[in-house]
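The structure under discussion is supplied below as structure tokens; questions concerning it will follow.
A single protein chain has been removed from this complex, and every other one stays in its place.
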């Protein structure tokens, strides 16, 4: 299992007139979590793109338990529960507030695509190496 | 079954550097579809809020088949497949491009909340009346 | 002078917890206005990009008179007051509500860039031809 945590402060733009974070903006919060999870492995998603590999979201499932609010500092916990095989990865996400209450959960699946052919690609070897040591 | 269709032209703000609509923005496209689906029933979501009822998203599941792109005119098809009971509604959504190819599907569940108590509420009677005639 | 009008319905994602459209989202409303203004000339911004020319925003000035609100149908009026010379264009924008009250004004300047060299470029000839007949 590989887990990473990052904190984000909610700014005004993320709220809607219900006085809470707009439901459609949680995908952005989880994106930030994934970015940081990859960075903590020792390289960046930007470097993966520079290698000609795109990571394309193919499935999002988000469950809303309690709303995040303006100026809250939330913690996004990003977890790879299983070793990703072949061309896809599923990240499990959890968002907690400052009292450590669970606000939101997600399962987001991404495919590796070859940027030239736009066809499915294997996970880059460097990413495999970094990642596999967490699953033994 | 109740179905409604609306068209949206994709503007630049919805794209990301992959050259397609950012995955996190599809929730907005489906929101526009739901708004118009309710409006075609003969009243508006704004009126529901004015009655002291909030419709809060509790679950989003989005599947990405093909990307929508800048300047595409997409059709959002919003369907209530089953008669909503009690305090929640699940909308099935589909997004098609101009060639009628399916790009994206979703299932989005909302709860009726009483704006004062923030507790679950029944569907307003006026909405029930408008809606139930589509399910006989 | 060249003027174009387009209407937009405000969806929930554009609001913030003040109960009005978030100030940072007006640039998107004006972008939609510019897109449609170019389209009415007989071609599209997408075609300009396909010619290897980027239109890059270099200056935004927006004045907020009255707020736009959820579910409002606003009219974005986009005007080229002067014939654009060389490498830049300034669009004047106005947003009106359904009672024709002025809500917002803007002046937004864009530069033509060559997508390969990323240096300033002249306005494409086809755009000049379409546009110049409005300024005699």
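Each chain gets a letter, A, B and C, in the order it is written, and its residues are counted from 1.
Simple rule for what comes next: a contact is a pair of C-beta atoms (placed from the backbone, for glycine too) under 8 Å apart; a residue touches a chain by one contact, two chains touch by 3 or more.
The structure displayed is predicted, hence computed values, not measured ones.
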The one residue from C:28, C:44, C:75 or C:90 touching the chain left out of view is C:28
It is residues of subunit C that touch the chain not shown, namely 18, 23-25, 27-28, 31, 54, 56-64
Listed in rising order, the subunit B residues that touch the chain left out are 12-13, 15-20, 22, 24-25, 70
Hidden partner sits against subunit A at residues 9, 11-13, 27-28, 31-32, 35, 44-46, 70-71
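What we mean here is this: only the chains that are shown with their structure count from here on.
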Per the C-alpha centroid definition, the whole-Å distance linking subunit A and subunit B comes out as 24
Rounded to the nearest Å, the gap between Cα centres of subunit A and subunit C is 34
Cα centre of subunit B to Cα centre of subunit C, whole Å, reads 28
Subunit A residues touching 2+ other chains are 18, 24-25
